[in-house]
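For this depiction, one protein chain was excluded, whereas all remaining protein chains were kept in their positions.
First chain written, first letter: the chains are A, B and C, and each begins at residue 1.
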């Protein structure tokens, strides 16, 4: 059915390369669902997509207030894209608050489709518009944007007239009217969404009437687009060329969940996840709690310290201890992390960074925990630190982190952030066979030398110590948080031994560089400017680099997924460029390290706004730097 | 009496410039007391002194074991000195374990005075000497050192024959025999020590017989030196020229205690000290707990987190919150510190660093918490960090820290370490009038603007916010750990506001540089090499610099007492030297910052042995660097 | 201190409302508590600026923002520690801690217990909704065994913590409980708690409308309340039930419920003695469905010295002693042993 609907628009369809659409409304308005559906459908028709939800800080703010606005932004494109987009091309605003909060992100000339029924004096007042003012009627705004007033609430109810459901349920379908319009505007098929209604409401929920109502409203919205003569054009975004394969949409947090289950299979270890809820990391706990059948055990501890310590206990006892948190939790875990470092046990710590300092803005993103991850422990206390670049990269880097932790017998910190944790993109589902096993070995009783077991003997190449399991007869040994004697692991206060151990622990981490991939450059291998990034700025940086090169500038980009140790070719790469620019969602944390290590006058682009980076701000600032000498 | 004793040595007295003496014995042997007495007496006769105790890790290890050895090292000198010395000139060893543990620190040709009675087969066995071996009889050792065997135990008992005290009490006097010998050897008067016996045992303890016994043994030791014909020479260390004034001996921890009481007087605020015991910071709590009459309130919290948070509460409520800990405790306090930063409240955090990582070597020194102090918090979370250079500098820097905290409304971290915390030196007691008042102001009800109080309004110059006291009518306001709106302090998720606040908090700390003194150079203002240090390496660096200059090399030294912000002239100073060398008791933490900030190829001298730096290792390594080019 | 000859302020609850929008979910039980607290404070005659509301993190912990008093929203679990510092610095302030079950019992459990055992003079209002609200619905230390939440999809496993039992074990001298819907009782309890010197704790059964709706309906709803709760009054027998025909008896240290009549009359029933610490513990153990749950003051025994009092009496003592001995800062700086260089 939808095939026909898609194909037969009376309106001419204008081809466009990429579109940024944002659904915005009250927390209760179902914006995340509508946006998610648009994203799925767009992916299925072959566009590349990138999405980002923007939740309000409150659980359920009073309806109609600006702080209760929930948004979902999506870029869909006929080419490879890396971000959900800077400026919004189309805004669907379900009430005045949604318009008010999101208006400044809409591009000049952009489309605004608003539910005009909701722009009542009361609602306008709730979000602070002066009495008598209605933005939909504001001439300046109408000159600047293409504003479409659609009485969605009324049309929804009308579409459902005679259907036997309550008005509350009726009003909940408004989001489908908006989605219908959006589907029509961009020539999307509506069938996957229709199927979802059936599966969800028709299935376990046993409310087929709600499924039917939603379907009717979705179609009503679609037909409204078709017939209302309101919109002068439809748009067409052609499929993006992609590698063949089976795809799904994935967010960073979910990718970590899937990866940890994969680690359990590939290392033949159970994952013992000990966590304490904290935004925006809690979904990792939630997701893993459902995977008991796949070698994952979860434990909600009484606090972050206990979670960290339970993970240590689990690794000691022979499974893979994992914990996840955000910045304030990482602070609490720091003493425990030091213990893991001196124990030399494998362990994963995920820090899904959020805006700080202190509690800060828990629902907003930031990447300002890098220095904490590197240095936030007493004494010389090195561990491996990695950072995924995109939502789907969270899958790969989690597996990589587990591999490193086990191979080098060390805790590994994985720095994600709110942006990639909640953002989503298409992911080519790997075949399980294509993922390498993670080799693990444990010594047996034969590991004793002259009847004595040495828990701090080391692998010659990696300097890793053996991972002996309690329960193994003959390997009984004690390890502690005090400095330990080389080889025996006994308590030692010997000055020379301490220095040797401090240096051994550092050397062990440094040597891990041998097994990490070299840094790759996007664009020419040398040139005027290298834009270097880490973590979630990848999308913005890569896109900015592409644009700058398109504009004829000698700019390449590179992305550090390994922060400690860093890839061995990093220095060579840096030295091939006239200038190194480091955009960061902090005041310059990677920059501090790069400058110190290589004495290169790296410059920063630093925005700390609780948001992902904008492509244009990188483009503009790099252009400026290239114009001015220095 | 002692005057005569001092003056009439039958032996010729050889003048020497400086002597390093170490008293070593079992924990129960009273070495700290003997060493302390020698130090006091030396100070009183006008020598410059520097002392360092070396406690065993165990509370009371079994007698005679190497891990139960307690030591006290002292350098006394006729010139200005800055360290307790690298190599020991005279070792007093009360048993075989003490000899074994300390022998490698004695200079070739140095003097060893041992209690030969204690070198029994049993005792020799206890500390692991092979059966039949006695180091006192070892020819190689006798060739290398001047070993004097004195049957101190027997002589002590003999001296006390007929005195009515138990053998346990008798044997406890052995340390005084050793001290008596040492006093004789260096021509020191014995009267202050005699007076101490009277004051202590004769006074509150009401055991005059013990006072008498100690006095008899001290004299017996002294006369033994005089009469035994064992020692070929006596030595004389002339008084060091010093500024006139009243002096006392002071350790770093005690200096902090005195300074906090002084702060209470000078700021007219009570100091509310909330702490949790941890080596080597506990004495700060102990010392302050006795100062309730001087505006100091102490609170032993349930852990470091509670201590940190109670200090925050105290500062909020209008007194000066202070806490003290060591590295592991600082890790636990890091989340709370972030709260203090976003609250923008004045507060002092002392970190008496010890060897890490993790529990590490609690009784040993290290300076590896610098990066933790600077960066160990989530988000962009700057605060002021200072580090005293010597035991007595702990007094000045504590007052300075309080001044900065109050003036700039910020937590200040003070980085001391085990070395200066326990080490002692002479201190010219300041007159209270000479110490400037610490101005504090609190807004009154008139601070409201149009009836509204703005807790985050800022001082134009310093950017500090006002310190409003709960209890003040009309200034009721709420502050929280969430990001706050500029001026109002209300919760704000506004992106631009967040960025502005992040930058304001940073700028506020940066601006504190305006009121800190410029970096001073010891030696010529420019030259080949600048040795830059921070914290407790001061003594070793200054001495090394002096020696290198004496040797004709173009070397100066400088010491950073302000780590964040740094003195504004730092860059100019650094650029006036061909090479910058940074010795640190860590793997290069200040070096990382200096390299990053100034892109200067600073080199490190890094020893991480749980000990203070040796002058000669700096001298040698700097020489080497100057020999090899680069 | 300075209020002796100043007329007592007269307030309305509105005077205690700050200018910030209240941002709990519609229907959240926290609203009623806010109302109750504002009302109670208006009636105390204590100047507004003397109050400090301190919280940790959570939905409940937003409380201070809504009170027109001094307030601190701190970090997760640490409110009791911050509050202790406030009282040490200025014991004249009236300190309230208002926070959730996760905040005060999970991450903050230790601080809560230690504040109680020190008997710092302040009032803890524990908003117990048996769930983590702000982080969107994980089980909390007070959740029932088997609770299905986001973090426990197959049901939680651990035995819930009984906050009042733990408070009793820690030596709390004022222990009370009420329901979010019972604003009147909350008012009374707050007045009593403020009058009590030392740490007082008031547990409020609070409905989380979004993530744990109805968890306390057995106790809070008109239809079930009388059967499932018993309101305590000092010196009165424990009678409950919609027809007030049931009561609580004690035998050999065990509480049982009995129906009046049938040879059991009021005189057989346990008479509440709010000063009996052993009884207090037994009362904290009364749990639905076996027994009705006690509301009101379970335990209140005046007389124990508070931490803040003791601190200041030691200070006074030390000052007196030092004044006699002439122990000054000057002396301290000099210490026992000085020498003079001329």
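The rule is short, and it goes like this: a contact is a pair of C-beta atoms (placed from the backbone, for glycine too) under 8 Å apart; a residue touches a chain by one contact, two chains touch by 3 or more.
The model shown is predicted, which means the values in this text are computed figures rather than measured ones.
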Open item on the list: List the neighbours, among the chains on screen, of the chain that has been left out.
Closed with: A, B, C
Task: Touch with the omitted chain, as defined above, among A:127, A:185, A:312 or A:368 - done: A:312
Open item on the list: Please identify which residue in C:62, C:114 or C:177 touches the non-displayed chain.
Closed with: C:114
TODO: Have a look at A:479, A:563, A:581 or A:615 and name the one touching the chain we're not showing.
DONE: A:479
Open item on the list: So one chain is hidden, and I want to know which residue out of A:135, A:180, A:280 or A:336 touches that hidden chain in the complete assembly.
Closed with: A:336
TODO: By the contact definition given up top, give the residues of chain C that touch the hidden chain.
DONE: 106-107, 109-110, 113-114, 117-119, 141, 154-155, 157-162, 165-166, 168-171, 250, 252-254, 276-279, 281-282, 284-285, 304-305, 307, 310-311, 314, 317-318
TODO: Using the touch rule from the top, list residues of chain A that touch the missing partner.
DONE: 40, 43-44, 46, 192, 242-250, 258, 261-262, 265, 270, 272, 274, 291-294, 297, 299, 301-303, 305-319, 321, 335-336, 338-339, 429-430, 432, 469-482, 490-491
Task: Footprint left on chain B by the chain that the document does not show - done: 58-63, 65, 67, 275-279, 282, 285-286, 289-290, 292, 298, 300, 302-304, 328, 358-359
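Basically, only the chains that are shown with their structure count from here on.
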TODO: Express in whole angstrom the distance between the two chain centres, defined as the mean CA positions of chain A and chain B.
DONE: 47
Open item on the list: Centroid of chain B to centroid of chain C, CA atoms only: how many Å?
Closed with: 44
Task: Where chain C touches two or more other chains, by residue - done: 57, 75
- [ ] Indicate the residues of chain B shared as contacts by at least two other chains.
- [x] 335, 338-339, 480-482
